[in-house]
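Removed from the display is one protein chain of the complex; every other protein chain stays in position.
Here the chain labels run A, B and C in written order, and each chain numbers its own residues starting at 1.
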């Protein structure tokens, strides 16, 4: 269990990295939502590795197929099953993984939980590849949210120790996609690309931080005290392999702030109540306050590296030196950008449906 | 909705800051668990404000009463309802809140969600006071986990810009409670206390960071891909008012690390597989790996401050200067320590029951 | 676990027959719903035993107290905790129950599940008394549904082999309450009362059937394929102790019907599509069709009887003859009527909220 998320917009994930497919079932999409398969495909394509950004050279075509729930270009109200067949599966390195768990990977914990029955091939369920299904579901959520004017955009704000300038004004997908690392700060972007090439040469990898912004979110979304906006968003973000931290608004920096500095003062902007700053990241008391929602997700460096690493043969207990072969992203952050967007979209969509903000038939 | 958490160990919260009581229903506690009311009381008492740590001077007696589910000193298998009656309620400042939302508080978002019907008195459902109920539930979860040898300890690692020395070796409750701010690093503790007194004098407040450690957690707890250990823990932590960020292991610092530095290398410790470092914070692939679980929760400074702040009269749209009267904690971090522990306990207990690690009758 | 029901209108039950109280937490009630405690009390009072209908002579005052979630006579949006303190507890027959399980009672299964820790006093969690909490929650659900014009009325249609005339036209609470057994057919009512007196004399008990009707339910409520209207209603009805069967519309009689006889033909009534018959009981494909919803719940005879019955001493394995002392209802059917109504109200309310039919703030 644990492979479904959401209450009114329920997403169930299935498929493995080197199995037949990766896919998803979306239950709760209002009937009548126009959905073109090319729109879903476009989102999934954004998740593709980009070689200029240190991405793997693997050919991941990921052609999305819709198996159910969409009829004549619109959601029928039935569960929407979508998948992409796996093409580029290479399971040759499989056997070793069980006995010599790769550092930084979930091989060992998967073994603890599922024993030798776990599908270790290419990381199986623990591979970043399953996020392709998340993005398919997110594509539908984005369309639903767009009906209410809600826009979600993520961008890279840090790779290694290179940080983008804070509070950039023009974060749009078009601007973000101009950068191979999806960083809207051109200078930082160039530095990040150089850094990734360097670690690549060392057969090493590097981490980073993705920021996601949600605009035009109506006030009052979220369900205190446990199903808070922060709580559900963070839960969704931590489903992305390699996520290690989540913060909202001022986030961890709030720890060093005084109340008089952190409290966002209220003001009127025309007839709308706004705050003069947004340290709250658009969320107060677990509920959206009408300001842009701001969250950041920290990603660890890719676990797979060519560099030799120490591990153990769990059968003999002897030390083994391991170099993880194959093609890997030396930095997954740019590819995580659309996945972070998708997860944010799923959560906001679920809350909007719980609150009755989105109707059950789209006319 | 949104006031229940957990799947097999289900906690439902009720009560308001200035209502009749704050309480909780715990459903799923195995029958036969010995539970003394004094044990629950002891946990709740740890949440009390300590004046030496900048805590409010309010007398919060919080006598725990058990209404159901415990018979002859043991869980009967029925839902356990517990509460503390409110004694020190002062609702006099109530009327103003609706019209002039306090900066940093949930007054405005509560109004957006529940309208004028929201219980604004003392923060109502959005007050930190409701975490007294979380701690009652956590006390039971701790007892259940202790049967499997699992121990959870939290401590203050940062207040303002004062940081405790990292990787302290002897984090026990006894050591932690020696410090008025619950910081096990004596030097840092003294500085933190001084800092709190300073901000108190300025009628201001200050934030901080709590770290929580869980020892002896068996490997394999967690349910990928959505109900990950990180995901459920962070969701639980964000139910604590003022939480702004959550990270595991190396956390946000992982963004600046290379894979060869971040990957925890495997090694044998006797017959047990361990990792030489714990950048993963005891969690890999959303599952516990047998190493100590390490999480940190960032708290913003207390929203209530005596300093004058700008807000708006939402009826007239005019600017208003507001000073939040009454007694407030100038730093809630020390009081958040037992709450963070409780939330971690609830989540681990739920996963242990889902995994079948804890039986359904305790003999 | 298992003590919560509902998805958007979540009811959590707690309390035991001879514990301190029986109560309930209702989470998801829209803010602003006017709720007077006397309205809840009136519903709970309908559940009282009526001695003229073979009810127990026990004095069950059941004064409802509201602990949270209602402020100034309206729902605040916070969880509503309500309870009635137990007054008339007599635990003297307790010890025997563990060793010599009473036929027809849950003593033995409770022992299998919770061991000796189960609260056997007066049936504990398995007593009909806990349905007092269901009725409190149902009172709120009824008020919410009434805003949309939905009315729910239940009545006794069979006790023993005495059946009310079918398809009575004027099923209103006023008419139903004129009968001590809540049967709107006067002749049948008189016969039922006589029958109950007879079985009472024999120190025996008798079963019966309750029919519940829901009027003005909008079309399209229900969530196929698993969360059907029939499925959720039946699940809720089976939470009433002694329920043994549930049917909708023609129900079991449909088994002997031909399609041409059972199919309800469509017709226009003014501008509204109706069916000429209502064999479907207002539900088709798991969804309401706009016709009155009709369900029947069969109740077994009260398990507690004065007549001597054979059981076993589970410690020695020896046969024991047992006569259940104390005061018991010889027929619980009349008292089940308001409970069936309450359960129907809870389910319809939940579906109405899931469908967005009821708003989140009542103005």
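In this section, a residue touches a chain if its C-beta (ideal position, glycine included) is under 8 Å from a C-beta of that chain, and two chains touch if they have at least 3 such contacts.
Everything numeric in this text was worked out from a predicted model, so none of it was measured.
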Can you say which of C:34, C:160 or C:359 touches the chain missing from this structure? C:160
Of A:113, A:129, A:191 or A:335, which one is in contact with the hidden chain? A:113
Tell me where the left-out chain touches chain C, residue by residue. 1-5, 13, 101, 103-106, 108-110, 112-113, 125-126, 130, 158-161, 199, 202, 204-209, 219-220, 222-228, 230-232, 234-239, 241, 243-252, 254-268, 271, 273, 275-276, 279-281, 283-290, 298-305, 307, 309-312, 314, 317, 319, 354
Against the hidden chain, chain A presents residues 1-4, 7-10, 12-16, 19-21, 23, 25, 27-28, 31-32, 67-69, 71, 74-81, 83, 113-115, 117-119, 124-125, 360-361, 363
Those residues of chain B that touch the unshown chain are 7-8, 354-356, 359-360
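Criterion: only the chains that are shown with their structure count from here on.
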Between chain B and chain C, what distance separates the C-alpha centroids? Give it in angstrom. 39
Using mean C-alpha positions as chain centres, tell me how far chain A is from chain C in Å, no decimals. 46
Can you pull out the residues of chain A that are in contact with at least two other chains? 354
